[in-house]
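Can you read through this structure? Questions will come right after.
A single protein chain has been omitted from the complex, and every remaining protein chain is retained in its original position.
Just so it is clear, A, B, C and D label the chains in written order, and each chain counts residues from 1 on its own.
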Amino acid sequence: MSTSHKLVMQAKGLVKRYGQVTALDGADFELRAGEILAVIGDNGAGKSSLIKALSGATIPDEGEIFLDGQKIHFNTPIDARRAGIECCYQDLAVAPAMTITENLFLGREMRREGFLGNTLRMLDKKKMLEIAVQRMADLKVGIRSMTQAVETLSGGQRQCVAVARAAAFAQHVVILDEPTAALGVKEGNMVLELIRRVRDKGLPVILISHNMPHVFEIADRIHIARLGKRACVVNPKTISMSDTVAVMTGARDPATLPAECLA
Amino acid sequence: MSTSHKLVMQAKGLVKRYGQVTALDGADFELRAGEILAVIGDNGAGKSSLIKALSGATIPDEGEIFLDGQKIHFNTPIDARRAGIECCYQDLAVAPAMTITENLFLGREMRREGFLGNTLRMLDKKKMLEIAVQRMADLKVGIRSMTQAVETLSGGQRQCVAVARAAAFAQHVVILDEPTAALGVKEGNMVLELIRRVRDKGLPVILISHNMPHVFEIADRIHIARLGKRACVVNPKTISMSDTVAVMTGARDPATLPAECLA
Amino acid sequence: MSSFKDRLPPISQMGPFIALAIACAVFGMTTDNFFTGANFALILQQVMVVGVIAIGQTLVILTAGIDLSCGMVMALGSIVMTKFAVEMGMPAPLAILCGIGVTAGFGLINGLLVTRIKLPSFIVTLGTMNIAFAITQLYSEAQTVSNLPPFMTALGGTFDIAGTPISYGTILMILLYLGAWFWLRETASGRHVYAVGNSPEATRLVGIPTDRVLLGVYVLAGVFYGIASLLLVARTEVGDPNAGQTENLDAITAVVLGGTSLFGGRGMILGSLIGAIVVGVLRNGLTLMGVSSVYQVLITGILVIIAVTVDQLSRKGAR
Amino acid sequence: MSSFKDRLPPISQMGPFIALAIACAVFGMTTDNFFTGANFALILQQVMVVGVIAIGQTLVILTAGIDLSCGMVMALGSIVMTKFAVEMGMPAPLAILCGIGVTAGFGLINGLLVTRIKLPSFIVTLGTMNIAFAITQLYSEAQTVSNLPPFMTALGGTFDIAGTPISYGTILMILLYLGAWFWLRETASGRHVYAVGNSPEATRLVGIPTDRVLLGVYVLAGVFYGIASLLLVARTEVGDPNAGQTENLDAITAVVLGGTSLFGGRGMILGSLIGAIVVGVLRNGLTLMGVSSVYQVLITGILVIIAVTVDQLSRKGAR
Partner (left out) sequence: AEPVIGLITKTETNPFFVKMKEGAQAEAKKLGAKLMTAAGKKDGDTAAQITAIENMVTAGAKTILITSSGDAIIPAVKKAQAKGVQVIALDSPFEGADALFATDNYKAGILIGQYAKAALGGKPAKIAMLDLFPGHPVGAQRHNGFMTGFGLKANDAKSNELSSTPETVCAADTDGNQAKGQTAMENCLQKDPAINVVYTINEPAAAGAYNALKKAGKEKDVIIVSVDGGCAGVADVGKGVIAATSQQYPLKMAAMGVAAGVEYAKGGKKATGYVDTGVTLIAAKAVPGVESKDVKVGTELCWGDKK
């Protein structure tokens, strides 16, 4: 509503083509400090493509991305990670043969103290295990052993691992692509709880979801993606769920929405 | 309610162990003719393990399965397929490098007529393509080319392919493991529509879902799985959503439910 | 929906052709005798054995396996068919069938070990490679078998097209490639080979008998090795117990150069033919240039890398 | 949380040990001299070269690659270090470092081609195998280099433990295995090797520089081949341009017998040591049994299959 908000991330005119398919067709994007921004849209609307561009997983063909007002150019997810952006991808990005703990700490391993850690660079497996147990308990997901390989987990348990990882290490922005899709009612609520906690720490969260009740429960603003573009950004406190869905599916032109619905 | 219903599938005391983890711990199961049976439960409750046992994808360690009252023993998914059971698994079971059409018809390919088909066993690619276009249009999922490899699809599009396959070829029972998890509002409704159409053809459907509104909208009965067992079967017309969730999460003992809620 | 452009293979599959074209251009410029019909006919003849082995190898690799036994099994097949014909006096056609039967039998053993006991194909075929080699040596007593019946060497004969002698074996090889191409592309069982290699679990779950597909592939590969035995016999006019020592690496090289992924499920059979021809062209062209053999090895090493690099870069460009 | 039982490797990783135990039992029963300390010490000496190559090979295979160049690169390394020392009069330690530098350089080339141009490792290392071979032949003029400085062959020396002569090279090999094991198991960069092999895309997406991990693995593998060169030189006391011809298949066999998956991301380094020892035990035991050479090949083939079958069945039993 007020435009005085500080923009943490911003993107202008992103284009991404795959052969004949245009996944992003000039998409704009704005994420404000400390907010939970939901991104919704039909299947194939380009939501995942958008956040992949923001997290360095793909390089857009055209368009600009800004972080804290600075123009940036992420060539790989490493760059995004350095900038403190953590992402939980839709296809989860876990190493199936590795254990839950290893996956949680992949690329962010903790070393022992003293000689063993500094010189021999030995991992502190015990500490990582403890933290992993703690994180998974937070999500109330009944996993029996943290040294199970991820490939032996149920679909929802696997998703919890990926979500917990993204939430645990972010310094700047958290991006979650359909984090509750495979989760049960209880576990889904736990993830919403986790998202709120992250926001309360002051980190903005980008949440892609098809679950409208979740979106309306938690989002501060809703970015509606349609056909590779941003159709509009709406305010969940002033717009109805059915209007939102109508815009999302193309049944209603966003230009016809009353101004107070937009955000 | 009435026990005179014909049972299409039935299972008694299924047990499945993976090392120290017991995925199924004496689960019972009953599917009646022509019904939509929802299976719900927490993550890791053993829902996927249950339907994998029913579809021959895994062999249970203990327990019996009956199809139309006959005791059966599925050693592989081939046996289940021969019996007319089609299953859409949670992890989708698609061949990523193959096209949408090929995946739709994998194992159920159509041959040309005449010499080319009978003797040379040549595929009728044109016809399969037409049908594939038709099926995906039914689900209102905007896929641009049917000769795209499945690995290039968005998460929801991929799920539509797997769902469409299961629905298209079943002769006896359709099993869908979280078919709408990755789907948008519109596409999700299309899948519910598809499920109804299948039921109307007289085929019973087993639907695993975490989406309670969907479950209550469509299910004739709800099987609640908990800790590898069947906690109870409830009637969505007489039980409230919150009671159902309470039983599912273990907050309420199913024995305390009023009798008319059970089914 | 199916314009001509759609039917062309995508640029990502044209890499091997580009590599071949470059090799030909270089040799054409540096030697006199390279660009003659007779020389191309000769190269085709030289690659026909490896080319046919590469068909079987492609099938196995498409299922995410690998067959190290192919060369030795082929050698055994050629010894069996020649000895049966020469020493046991069996009619040539029957002897040939026996030889192919033996190679198919090895395929069956490979396939059974891979499907029933779920052993990795690398180890299984390493074992059967040794076994086939030892049986070949023992059965042939390390002696070359000669004085073959003419029927057996008929495929080595040639006929003239515009003054260029084309061998029947070359024609057979090309027909086998076309057949394999048709099978893999146009029939359900062929597509299942790709599916098994691409995602064995998904293929199993949709109710395709993956073990039967795999077993069929190994047996079929064995049959192709048997046909390669016959081509070898026809080409060399003897049964040679020393054959098959380098063919397995050559065949795998042809398949990989042809763009088939060692991880299975991706690739095309005609690429393997091109790959085999690239290997043959390099050997022929370098000899024509008078490059001595150590330098040939050096240059082959470098050219193989350049070929796949060009291939890879051309794909990037196409994206 | 970490009882003794938890620390034992799971039964699924004990397969290679079972195969080794069975092979030892058979040879122990059929020959007199097999079960002696001296014989075991000897076998360890015989496998030390392949054993050390197998460390590098394991690293590459864990990343879902394969390194065909290992044997030839090792041969080049041994020629470089011996010729530098003998003909250029370089001090032995420096010459050794130069040799290892060359093998590491080949690793670097392999790694760059795999990571920068995204070529399949099979083809890259096939090319560099040929290149290393040709350079070895050209540089050595196919001549053996002898009269080495004693420093260079010191690792071939032995010391006695309870009357059994143990060579320093064997000790070095075991230390290298322990080091590699520690690295792969207890450090972040070691775990990243598994992660890259298990799911390269996931590893990239969590922000691990996969290309750097891969490049490091290839260079490190090159260093191990260089150390193997030194062990070979120490063992044979010459620089032999004919070395390395069978080592690549032997090393890959050791790795696969040791239970590492050719698809990457799964396996354990100590299995490769056991695998290498199994190969050595077979060769030693069969010679002790007086089996003639063709039959040795035959029996090796059969035993390799039996070993992995036992392994596989023991895993099934454990499930």
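Points to keep in mind about this one:
Quick note on the criterion: a contact is a pair of C-beta atoms (placed from the backbone, for glycine too) under 8 Å apart; a residue touches a chain by one contact, two chains touch by 3 or more.
None of the values given here were measured: they were computed from a predicted structure.
The chain not displayed here makes contact, within the full complex, with C, D. Contact with the chain not shown here comes from a single listed residue; of C:Ser229, C:Gln296 or C:Thr309, that residue is C:Gln296.
In the complete complex, the hidden chain is touched by one of C:Asn39, C:Thr170 or C:Ser229, namely C:Asn39. Checked against the full complex, the one of C:Asn110, C:Gln137 or C:Thr260 touching the unshown chain is C:Gln137. Chain D meets the missing chain through residues 31, 33, 36, 38-39, 42, 45-46, 49, 137, 141-144, 146, 156, 158, 232, 235-238, 240-243, 245-246, 283-284, 287-288, 290, 292-294, 296-297. Seen from chain C, the chain kept out of the figure touches residues 31, 33, 38-39, 42, 45-46, 49, 133-134, 137, 140-144, 146, 232, 235-238, 240-243, 245-247, 280, 283-284, 287-288, 290, 292-294, 296.
Here is the rule we use: only the chains that are shown with their structure count from here on.
Taking each chain's centre as the average of its CA atoms, chain B and chain C sit 44 Å apart.
The set of chain D residues touching two or more other chains is empty.
Chain-to-chain contact here is organised cyclically: the chains close a single ring, every chain touching exactly two others. Contact between chains, using the touch rule, shows up for A-B, A-D, B-C, C-D. Residues 18, 20-21, 40-45, 48, 90-91, 141-145, 148, 152-157, 160, 178, 181-188, 210-213, 245, 248-249 of chain A are the ones that touch chain B when the two sit in their complex.
The touching residues of chain A, when paired with chain D in their complex, are 57, 76-78, 80-82, 87, 89, 92-98, 102, 106-107, 109, 111, 120-123, 125, 129, 165.
Chain contact summary for the complex, chain D toward chain C: residues 64, 66, 113, 117-120, 122-124, 126-131, 133-135, 137-138, 249, 252-253, 256-257, 261-263, 294-295, 297-298, 300-302, 304-305, 308-309, 312-313.
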